[in-house]
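This is the structure I have questions about; it appears just below.
In this view, the complex is presented without one of its protein chains, the others remaining in place.
Take a look at chain A:
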Amino acid sequence: MSVEVDRLAVPFAGVKISSDALHKLSALFTLFMLVGFFSFGNAAFLSVGNGLTVLLQTSVIGLLGIGMTLVIVTGGIDLSVGSVLALSGTVAGLAVKAGIPVPLGMAMGIAVGALCGAVNGIVVTKMRITPFVATLGMMLIARGTALQITGAAPISQLGEAFGKLGNGSLFRMIGMGSNGLPKVIFPGIPYPAILLVVVAVAVGFMLRRRSIGRHIYATGSNEEAARLSGVEVDRTKLAAYVMSGALAGLAGIVLMSRLVTAQPNEGVMYELDAIAAAVIGGASLMGGVGTVSGTMIGAFIIGVLRNGLNMAGVSAFIQQIIIGFVVIMAVYVDQLRSRR
């Protein structure tokens, strides 16, 4: 366990618990508290159907959050993911509309996302422009491009195949009801949720067990030290931005597929949710700290909050206020922890 923030010996049944794990446990505890609170308020919250809805809603923020975590751990930030999501989705939509097969069109969308990430990475490493400004520029460029190529109009009638990724699910079981009509026994695990799990496991593995992951942490922890130790700092950062862009592209096609419409206006301010998910999950904007599992918990805290507040009939504006407080509290608790 080489990437733990700081390890303090908490005597807990004779087991040493690192404070990183402690943070994760407390975040997990918060998540369960939220679930308990909302299900107490509304019985429908704890239904299988709503659980899957949360899973579906969280998958997009989760994918963005994983990419964001990679960039944040290198000590950077990627403000462009919301716009890149829109651009990738619309490119995929336009491609499919032009008659390109759906899988190929979607691959083009992801490729465009990766390309945007590569531009971010090159601007940051070669032009030496701070990540905040570089990705802010890309945020405007990608959004403008998405609006320009579509004429700011949504692209609809993309066909059933385009909607499969966002709306389909695995192990969906439909039985015959007593009244002779088909009845859904188990709604199935949505493809976006499966995708999220696969991506989270793969990126988590990369961060922990591959040298590129170790280099990402080292770069964010002490860039000069990493460079002097022989880490190719620029290449490492570039890789992080490319992965963030590609994951934003993936999130884009998932979202557009769910809507079966390519909307150039989608994903505004999603970057902030992604940053919030990473930060709630324990990532430090100073770099060197952050995990995929933490970000997943953070994403689900945001997802559950949104969903639960919606079901409780709380307005979208109040939701923003609450999530704002949660982000500040999460960082405050994190600081208290590292001050000890």
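The criterion applied here is as follows: contacts are C-beta pairs under 8 Å (C-beta built on N, C-alpha and C of every residue); 3 or more make two chains touch, one makes a residue touch a chain; residues count from 1.
Throughout what follows, contacts and distances are computed from a predicted model.
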Protein that the absent chain corresponds to, by UniProt name, given "D-xylose transport system ATP-binding protein", "Aspartate carbamoyltransferase", "Malonate transporter MadL subunit" or "Succinate dehydrogenase membrane anchor subunit": "D-xylose transport system ATP-binding protein"
Sole contact to the chain not displayed, among A:M106, A:A226, A:L247 or A:V327: A:A226
Among A:K126, A:K183 or A:R210, the residue in touch with the chain that has been omitted: A:R210
Contact residue for the chain not shown (choose from A:A218, A:A299 or A:V326): A:A218
Positions on chain A where the hidden chain makes contact: 1-7, 208-211, 213-215, 217-218, 220-222, 224-231, 288-289
